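Working notes for the structure below.
For this depiction, one protein chain was excluded, whereas all remaining protein chains were kept in their positions.
Naming follows writing order (A and B), and every chain is counted from residue 1.
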Amino acid sequence: MASPAMIAEQVDWENPEQIGLWTDAWTRFRRNRLAVASLVIVVVMIVLAIIAPLLQRVGIIPDPTAQDVVNSYASPGSPGHLLGTDDLGRDVLSKILFGAQVSLSIGIFVQFIVLGIGGGIGLVAGYYGGWVDNALMRFTDIMYAFPDLLFVLIIVAALGPTYLNILFAIGFVAWVGLARLVRGSVLSIKEKEYVEAAHAAGSSPSKIILKHLLPNSLGPVIVTLTFGIPAAIFTEAVLDFLGVGIRPPQPTWGVMVFDGYAAVDSYPYLVIVPCVALSLTMLAFNFIGDGLRDALDPRMRR
Amino acid sequence: MALVTGAPLRGALIPLRKRSGRGWTLGIYIARRLFWLVPVMLFVVLITFFLAHIAPGSPWDKEGRQLSLASVHNLNVKYGLDQPIWTQFGLYLWNVLHFDFGTSYQHPGQSVNQLIGATWPATFTLGAVSFVVIVVVGVSLGVVAALRQNSFVDYTAVALATVGASVPNFVVGIVLIILLSNFLYKITNATFFLPTGGYPQDLLHMIMPVATLSFLPIAYLARLTRSSTLDSLRQDFVRTAWAKGLRERLVVTRHVLKNSLIPVVTVAGPLFAGLITGSVIVEQVFQVPGIGRSYVQAIEARDYPMILGTTMLYAGLVALLNLVVDVAYVFIDPRVKLD
Partner (left out) sequence: MQSEIRFRAIALASAGLFVVAACGGSSGNGVTLASAQELRIRLTTEPATFDPGQAQWDYEGAVTRQTFESLLSPTKDFKDVTPAAAESYSVDSTGLIWTFKLRPGAKWSDGVAVKAADFVYGFQRVLDPRLAAPYASFFYTIKNGATVNGMDPKDPGVDAALQTLGLKAVDDNTFQVTLEAPAGYFKWEASLVLGGPVRKDIVQKFGKDSSGNDKWAAVAATAPQSVVGNGPFKISEVVPKDHVTLVPNPNYVGTRSNPTLTKITEYYIDDETVAYAKYKSGELDQVPVPLADTEAARNSPELLKIPQLAVFWVNMNTKKAPFDNPKVRLAITQAIDRNSYVTNIQKGRDLAASTLIPKGMRNYRPDLGTQQSFNPATAKATLASSGVSASSMNGVKYMYRSSSPGSKTAAEFIQAQLKTNLGIDVVLDGTDSKTESARYKAGNFQFGDISGWGADYPDSQDWFDIFLTGSGNNFSFWTNKAYDDAVTAADAAVDPAKRDAAYETAAKILVAEAPVMFLYQSTAWILVKPYLKGAIATPNDDQWLGDYFANTIQIAQH
């Protein structure tokens, strides 16, 4: 009997054994054309971001920091500048490609922090229960209630807007959702018979966690992390828009929007191009996340 | 305390709490949550206080002509900033207990309560209107898409919804500004399409910021509603009732709709909290004189009383809304058990 509501991202696991789960999921994912297309786009973007310095060395794109003040605000399609130039004459296309490095990498690396902190807290809280659980969940409540913006703005102000500081700051406010998810998942799995059996058989806590709890929570965790990527990209762009983004001359998409916004009336392309880049990336990751969720959800197995 | 959604009742491993006993358990649950609210808020204040003070720069630092050392000292004495940090914290807490949140450094002569009271309506109105729009449009879209599943309407709705869920809201705002303001204004000469502030004098000026704020959540809500409607439509008894005829259909429609609303409750809490706490970017782009914008300004200006007051407002609101949603869930979804 199919159950009505889909509540949050919790996926209901009936069968803890995962033989063939991943292969099965991959097959289902492949059938979702939108997700596959998005995956291709993301891979292409990542590749472009990685080889951007190479492209520059070979001469296909100019140096994103090369100023040509006489040619500032050139329109898209001007000779040598496919997407035009900004207020200091720097090539927009080049800035987009180099900016992809920051946006994509922050989006992805933040998830490591989220997984580490959120996953860790969720696992420990869920498994041990009792006062450990209580304390950790109260801490999570505090972080949840705390306005993220304040924390991030002040950390960046105090420590400086470097890549690592921003990465840390975003990661530090982003793990709450995952912690709750993992804890809930652990709690529900904990009571299953096979876990009791393993415990009765004498497996150590860490073994139980690693062998049973972790793999079973993995599905929704992956989905959450995938959706977390565009969220992190967005947060970094917001920081840029508020003026506390990554220091120049490293271009980032959010900073391009911020810089271009002052000229949105006269030179809208300066804002439109990074906005499209941001949207496309976030869109692609969202479709991938959707695809993963559908692929990993056993209720969809028909 | 987190809400744990139990597995469907196979083998009745988890006994459902009896309806008659639920009121009492619920009461205890609410009381416990409220009780925990106090230390949580205390920690939030503590962290905020020290966070604000470790930010480099004092409220009196400025560009241009500098204040003399005497003036800076006098200002610090006036606002108690020359005292040791723990004394300051203690004094602040004491005042908070009397509902005195201090005066803003940026606006001497005006208390934080006054200032928040002045900016609160703008954000709240914007949030409330957006919330209504989101729920109405989002749910309708989701239900319609589910009813006409796999039709063109469905695919379009899903596509739009996913797009909407991916685009950052300030991107929407900026795109709206570029496209609509230049374009629509030229056609209609209606100034409320321009990001001209003058907000919130009338409903017309709210169109742009509300649209910007709503785009993303509508998309998200529409998808959730669609899924849940689809799920309930697939249930056997629904299909049977549908086949049977009109009267049964009515009964069932109500059931389907009621289930469609469950995701609304899921997102309502965090959504409302998010809207109320004011999207800073939207407020900035559309010059809305709301709390989000004044919050960022306060942080930039190191206006400690404003920072603290606004943070406490946010935190309290979010925590309370969290509780409300968790409790509402108990009534909506009988499978849920409180932990």
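Everything below uses one rule, namely that a residue touches a chain if its C-beta (ideal position, glycine included) is under 8 Å from a C-beta of that chain, and two chains touch if they have at least 3 such contacts.
Since we're looking at a predicted model, the values are computed, not measured.
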From B:Thr25, B:Ser58, B:Gln88 or B:Thr125, residue that would touch the chain that is not displayed: B:Ser58
Candidates B:Thr48, B:Gln284 or B:Thr311 - the one touching the absent chain: B:Gln284
Missing-partner contacts on chain A, residue numbers: 65-67, 69-70, 72, 87-88, 157-158, 160-161, 241-245, 247-249, 258-259, 261-267
Interface with the undisplayed chain - residues on chain B: 55-71, 74-75, 77-79, 95, 100, 102-103, 106-111, 114-115, 118-119, 122, 181, 185, 191, 194-198, 284, 287, 289, 294, 296-297, 300-302
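The rule is simple: only the chains that are shown with their structure count from here on.
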Residues of chain B touching chain A in the complex: 1-8, 13, 36, 39-41, 43-44, 47-48, 51-52, 54-57, 162-163, 165-168, 170-171, 174-175, 177-178, 182, 224, 227-228, 231-232, 234-236, 259, 262-263, 266, 277, 280-281, 284, 295-296, 299, 307, 310-311, 314-316, 318-319, 322, 333, 335, 339
Residues of chain A touching chain B in the complex: 1-8, 10, 12, 137-138, 141-142, 144-147, 149-151, 153-154, 157-158, 180, 183-184, 187-188, 191, 230, 234, 237-238, 241-242, 257, 261, 264-265, 268, 271-272, 275, 278-279, 282-283, 285-287, 290
